[in-house]
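The complex appears here without one of its protein chains, the remainder shown in place.
The block that comes next holds subunit A.
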Amino acid sequence: MSPKATVSEGRRSERKLGWWLCAPAAIVMLAVTGWPIVYSVLLSLQRYDLRFPGRKAWIGLENYGTVLTSSFWWTAFGVTLLITVVSVLIELVLGMAIAVVMYRTLLGRGLVRTVVLIPYGIVTVAAAYGWKYAWTPGTGWLAGLLPDGSAPLTQHWPAIFIIILAEVWKTTPFMALLLMAGLALVPEDALKAASMDGASAWQRFRMITLPLMKPAIVSALLFRILDAFRIFDNIYVLTNGASDTSSVSVIAYHNLIGGLNLGIGSTMSVLIFLAVAIIAFAFVKGLGASAPGQGTGGRR
């Protein structure tokens, strides 16, 4: 065997191993989403209302025209963006603080870490009922703090505030857990050396910890932004979209399941997906994030 053949032999076995290791995950993901995704797109090109099955027809992009000229859609879109941006910003700051506490605290470390996981562990729907009852006049302890006669969940801005509160409370621990995993990767020696050189805690955090944590931060942010944009459960329980608090997922659900309008519902779903894709693309380009496996550090 020539040396060249030996090299390609090793490459080929690495290639094969890579494919074998990826195959099960790839097959499951393709099987469960591939056809449904195509089917969603196909549905969005049809007039297809289960209440009027006889009127089913291919209508091209007409559904897209209908949705994109609807003020309901744009209101929901604005609400979704607002909730996403505000929630994720608060979560990042709060999550980083909690991650540092979980990682650095001198006492009760196990307790803090366990307890902090509870909000994330609670089913969103269950926590949302908690917030709903807390703000329900008469029943709730938080509603009791407000002036008499206020019903925050029935007013636009108070309801948005409560939705963001519920979202932030629930998902900050997720952020904190991922960020703490990043903190664990920061070498203690570098921090000690910087400390000896007179760097303050804040300087050490900003100059050493943050840059080293960048992969963890980027991955946590990316997942949370994409997730927050799809917000559904909290709004479904808290207001069910009343007083213009629908997110895009909630109005898509109401068109799909409530209204049985498969065409319009799927159109909204496709538009939500496109919006999310654009956000993700901008995010990855803007922050210069590298996908795992493509960073320079990942190569042998």
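The working rule: a contact is a pair of C-beta atoms (placed from the backbone, for glycine too) under 8 Å apart; a residue touches a chain by one contact, two chains touch by 3 or more; residues count from 1.
Operating definition for what follows: contacts and distances are computed from a predicted model.
Hey, which one's the missing chain according to UniProt: "Phenylalanine--tRNA ligase beta subunit", "Formate dehydrogenase (Quinone-dependent) catalytic subunit", "Putative ABC transport system ATP-binding protein" or "Carbohydrate ABC transporter permease"?
Missing chain, per its UniProt entry: "Carbohydrate ABC transporter permease".
Touching the left-out chain: which of A:18, A:78 or A:211?
Per the contact definition at the top, the residue touching the missing chain is A:18.
Looking at the whole complex, which of A:78, A:108 or A:211 touches the chain that is not displayed?
If we include the chain that is not displayed, A:108 is the one touching it.
Considering the whole complex, not just the chains shown, which residues of subunit A touch the missing one?
The list for subunit A reads 11, 13-15, 17-22, 24-26, 28-33, 35-37, 39-40, 43, 98, 101-103, 105-127, 129-131, 133-134, 138-141, 143-144, 169, 173-174, 177-178, 180-181, 184-185, 187-188, 215-216, 219, 223, 226, 230, 232-233, 236-237, 249, 252-253, 256-257, 262, 265-266, 269-270, 272-273, 276-277, 280, 291-295, 297-298, 300.
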